[in-house]
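Got a structure for you, questions after.
Removed: one protein chain of the complex. Kept in place: all other protein chains.
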Amino acid sequence: MEQFTLSYKTSPRLQEGHPPQLCGVVASGNLEVLVEPLDSADLCLIEVNTSAPGFRLIWEAVLSDFVERNRVAGVRISINDAGATPAVVGLRLDQALDAYRSAV
Amino acid sequence: MNQPSENPIIWDTQMRNCAGRLDRGAAFAHGREVSTDDITKLLEAVIEPGDRVCIEGNNQKQADFLSRSLLKTDPSRVRDLHLLQSVLALPEHLDIIERGQVSRIDFSFSGQQAGRLAALVEQGRITIGAIHTYLELFSRYFIDLTPKVALIAAQAADREGNLYTGPNTEDTPAIVEATAFKNGIVIAQVNEVVDKLPRVDIPADWVSYFVKAPTPHYIEPLFTRDPSHITEIQILMAMIAIKGLYAEYGITRLNHGIGFDTAAIELLLPTYAAELGLKGKICTHWALNPHPTLIPAIEAGFVQSVHSFGSEVGMERYISARPDIFFVGRDGTMRSNRAFSQAAGHYACDLFIGSTLQIDMEGNSSTATKGRIAGFGGAPNMGSDARGRRHASPAWLRAGREALRNGTMPRGRKLVAQIVETNREQMQPAFVERLDAWDLAESAGMELPPVMIYGDDITHIITEEGISNLLLCESAEEREQAIRGVAGYTAAGMARDRRMVENLRDRGIVRYPEDLGISKRHATRDLLAARNIKELVHASGGLYTPPRQFRNW
Amino acid sequence: MKNVKPASFFESSARVRVAKLVDAGSFKEFCPPQLRRTSPHLARLNAPVAFDDGVAVGSATLAGHKILIAAQEGKFNGGAVGEVHGAKLAGLLDRGVRELPRAVLLLIDSGGVRLHEANAGLIAISEVMRAVLRCQEAGVPVLALVGGACGAFGGMGIVTRLCNEIIMSEEGRLGLSGPEVIETVQGVEEFDSRDRPLVWRVTGGKVRRALGEATYLVDDDICSFRSVTAELLCRYQTKPLAPVDIDEISAEHARLTERTKRFATARDGREIFQASGFVDLDEVSLLPVAKFNQQLLESL
Partner (left out) sequence: MNINRLLDRLFGSGVHSISIEENFLHGSAVIDGREVAVIGTHEHAAIDSALALAVSASIIGVIRDDLSRGSSPRPIIFMVDTQGQTLSRHEELLCLNGYFAHTAKCVDLARRHGHQTIALIHGEAVSGGFLAFGLMADRICALPEAQVRVMDLKAMSRITKIPYDRLVDLSADSPVFAPGAENYWRMGGVHEIWSDDSDWLSCLSALLVVADVRDRRAILGVERGGRQNAAPIAELVANAL
C-alpha cells in the first residue's frame, strides 16, 4: 500500500451542511471515494491509500485535473484504491462529488 | 515451314498430375467417400513433397480431424509443405511445423498460437512468406498461391459428395473454388453423411474426397461477449461513439470489430441511441458476424440487414427465425461467406470501428507485441478507405468534405475509428511513442513493422477522455496533438501541449464528453439493453442458446 | 432516462441495494464510513481496506415499517466477515433485541470468514448466530435477502438458514462450502467449479426454492425484493413472531431427515426439480420466476 495526502488551494467554498457521501467499492480495479466537509474554507484535501505503489505522478495529474475541473473548496476527499485506472478514478471522483453536492 | 517442334509444349501437366494423385487415392476410397480409418493413408497417397496445402482453419470453423490426421502421416513422404492458412488456430497447425513437415507458411491471423509461432520463427524452423489480410490471401489463392491440396470442413455430405456447410460457410467457397479449378485435390471432413442435404453449398463435382470425422468439427464461439463484463468506462466510450460519431455522420452501414467496446455500443442502441431519436437513422445495415449482443438492437427494430463472415455458436435458431435480417437459405439456415462479407465491409460500409492494443502519435495502430506474431485478419481491409469506391452516401460524402485539403476534386471518405481505453489493465498504456511492432519486425526478420491500421486510414479516435476527428487536422503537428488530447494520463497523453489541445477543442477537432453534452454520471450499466447472457436469451425470446461456458443457470 | 432496466439486485452495490430497498431517504447508518472503522488486520497484511469494512448497517423504514438493516458488500473481499464487519452485524442484532423493530433484514453477500482475520471472523460469525437467535427469542424476525454474486456461503450460509425467511433471486446462491473448495480438495470429478450451470443447479435460487430452503424466489430486481419483504413485514405486524418451540424444531428435524432419505444419492439439482414435479428439466433453468413459482405451487 502507498499513502499520501495532497492539498489544493482553491475556491469557492462549497455550501455547508452536506452529509458525507461514499461512492464506489474497494474491489480489484476499482476504488471508493469518501467526500466530507472540511473546516479550511480554501482547501480541497485529498488522501490517497492505494494498493498499486509507484503511480504518484499519475495520481497528482488526475487529482489536479479533478480540482481544476470542479473547483470546490472546503471538502476532504479520502480514497481507498485497489488498482483502478485513471479513467475509473476520474469517473468515481466526479460521481462522488456529484452525490455530495446533491445530498442534503 | 512449320516443323513440328522436337519437344512439343505440354499444356496439361497439372491435370495429369492431379489424375495421378486421384489414381493413387482410389485405393483408399469408395468413389469420393473415404473411411475414417483410411484417411491418413489417403493423405500420404495424394499429397506430394513441396505441395501448397490449405488446412481450412477459419476464425471459427476448424478442419480439426484432418489436421490431426495430417500429423499422423509419414514425415518422410509428406514433407516440405507450404501451408496457406487464413487462421493458424489449432495447436495441431503448429505441431505439423514442429514435426518438420512444413517449410513455409503464408497466413492471415494466428490468435492463440501467436507466441508459439514467434518462437518457431526465431528458431529458424519455419519461414513466413507473408502475413496477409483475409481478402489478400484469398486473392493470392487465384494468382500465385493456389492450393494444391485443400483440407476443408463441412457440416454434411451426401453419398455423391455434395457438401452442406451450414451457417459456418466462412472461407470454404474461396478455398474450394481456387483449388478445384486449378487441378487441386479437395478433401472434406464432414460431421455426417446423409441421403439428402438441406442445401448444396459445394457441388460434388468440386470435391475429390470426403470423410466422416469421428467428432464434429470444432467451432470457436469467438464473437460472444458476456455483457456482465462490460465496464462503465466502456459504456461511456460507447455513448461518445454513438453521439459524437454515429449520430454526427448518420452512419447507417457499418462493421464492428470484436470486443467489449463495440459490444457496449450494440447494447446501447435500444436504450441510449433510441433515447436520442436515432432509431432508423443509424446502424441499419451491417457486415457483422451474428453477435449475440446485437439481439436487443435487432428486436428493437434498429437493424434491417446483417451479412456475416461466419456464424456464431448458439445463434442458429435465432438467425433462422429472423430471415428478414440475416442471409438465410431456403433450408432455414444462414449462409455466411468471409470473402464476400470482407468485400462488402470494404466497399459498402461507411464505418469500421474496432479496438487495438497500441496507437502511436501518427495514429498507426497495432496489436503486435514482442514475442507474438498475431497477424491481421480482416481489420486492415475493413479499416481502410476503399479507394476504388464510387457510390456516394451522406456519411461518406461528409467525411470526404472534411478530408479535402488540396485541389478541388470532391471525393468521399470511409470513416475508420479506433475505440480504446487509454490504459488497459495493469496500467499498460494504449498510447505510445513507438509501437512494439518495430521490435517484433526486428526480432522476426519482417520487412515491415506489422501495422494493423495505418495512421492515414484512421479518421477518429475514441477514448474515455473524448473523441478526436483527425480528418479536420490541418497539419501533422495538429494530428499529433489531437491524438495526445484524448490519450488521458498515459505518458503520451500527459506530454500534450495543453494550449494547442484547447485550441483543437475550440474547433471541434477534440471533443470531451461535456462538449458533447454527455454526463459521465449517466454511464452506468443500467444503460445496457442486456446486462448478462441470460437477458440476451430472454431478449431473443429463448431462441439464442448460449454455449455452456457462458451460462450460469 | 427511459428504456432503463429496473435496478438489478445482483449488479448493485450494498449501499444501492439498501437505498432502493427501503423507503426513500429513510436509511440512517450506524458506524458510518466517515468514522473510518477499517480493519486493522487487513492493513497489517498490506491489503486494501474499506471505510465500512464491507458492510453497511443502520435503521430505516420499509413501507412504513421500522426495520434494522445490514448489507454486505460482495465486491469487497468477497463480502467476507472479519472482526469489524462481524461486530457491526452482531451489534445491529443486539440493537434489534433492545429496539424491537418490525424485523431485521440481512442482505447477505458473502463467502463466509475473511481469511486475513480468520479466527476473528469465525468467532464473529458464531456471535452473529447467537445474536440472530436472541432477536428471534425477543420476537423480532430476521429476514435474509440473497441475490449477490458471492451468494451466502460458509458461516454466512449457516446464518442465512437461521433466519425466519430467505428471499432469493435465481442468481443468488446458498450453501456451505464453495464449489472451488470442494473441487480443490475432492477433485474435479466431485464438483467441477467451472461448470457454471451445474454450480447453479446445486446451489442456485431455483434449486433452493424447490428444496424449500428459500421461502421466496423473486426476480433479480430490487423492487421485487422490496415487495416481497413489504408483504412479509405486514404479515408479522398482524401475526407477531412466536419463539421457536420444541415441536417446531422437531418438525424441522423430521423434514430434514426426510430430505436426507429422499435424496440419499442425489448429486444434481435436476433430481430435485424432477421430484418437485418439473417435467422438462432442460427448461427449468430458463423458466421465468413467476412461472417457476406457479409450477412449483401446483405440484405441491
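Order as written gives the chain letters A, B and C; numbering starts at 1 within each chain.
Following the convention adopted for this analysis, a residue touches a chain if its C-beta (ideal position, glycine included) is under 8 Å from a C-beta of that chain, and two chains touch if they have at least 3 such contacts.
For clarity, every value in this text was computed on a predicted model and none was experimentally measured.
Hidden chain, full complex: it touches shown chains C.
Among C:49, C:107, C:174 or C:232, only C:174 touches the chain that is left out of the view. Note on the undisplayed chain: of the listed residues C:14, C:50, C:71 or C:90, the one touching it is C:90. Considering the whole complex, the residue from C:137, C:231 or C:283 that touches the absent chain is C:137. Contact between subunit C and the unshown chain involves residues 30-31, 37, 40-41, 44-47, 57, 83-84, 86-88, 90-92, 94-95, 98, 112-113, 115-127, 129-131, 133, 137, 152-155, 157-162, 174-177, 179, 181-182, 185-186, 190-191, 202-203, 207-208, 211, 213, 243-246, 249-250, 252-253, 256-257, 259-260, 263, 265-269, 272.
Rule of thumb we're sticking to: only the chains that are shown with their structure count from here on.
With each centre defined as the average position of its C-alpha atoms, the distance from subunit A to subunit C rounds to 33 Å. Distance between chain centres (mean CA atoms), subunit A to subunit B: 43 Å. With touch defined as above, subunit A holds no residue shared between interfaces to two or more other chains.
Within subunit C, contacts with two or more other chains are made by no residue at all. Residue ranges on subunit B touching subunit C, taken from their complex, read 270-272, 274-275, 522, 525-529, 531, 535, 537-538, 542, 548-549, 551-553.
Across the complex, subunit C meets subunit A through its residues 13, 15, 32-34, 36, 38, 43, 46-52, 73, 75-76. Of all residues in subunit A, only 29, 52, 55, 58, 61-62, 85-88, 91, 94-95, 98 touch subunit B in the complex they form.
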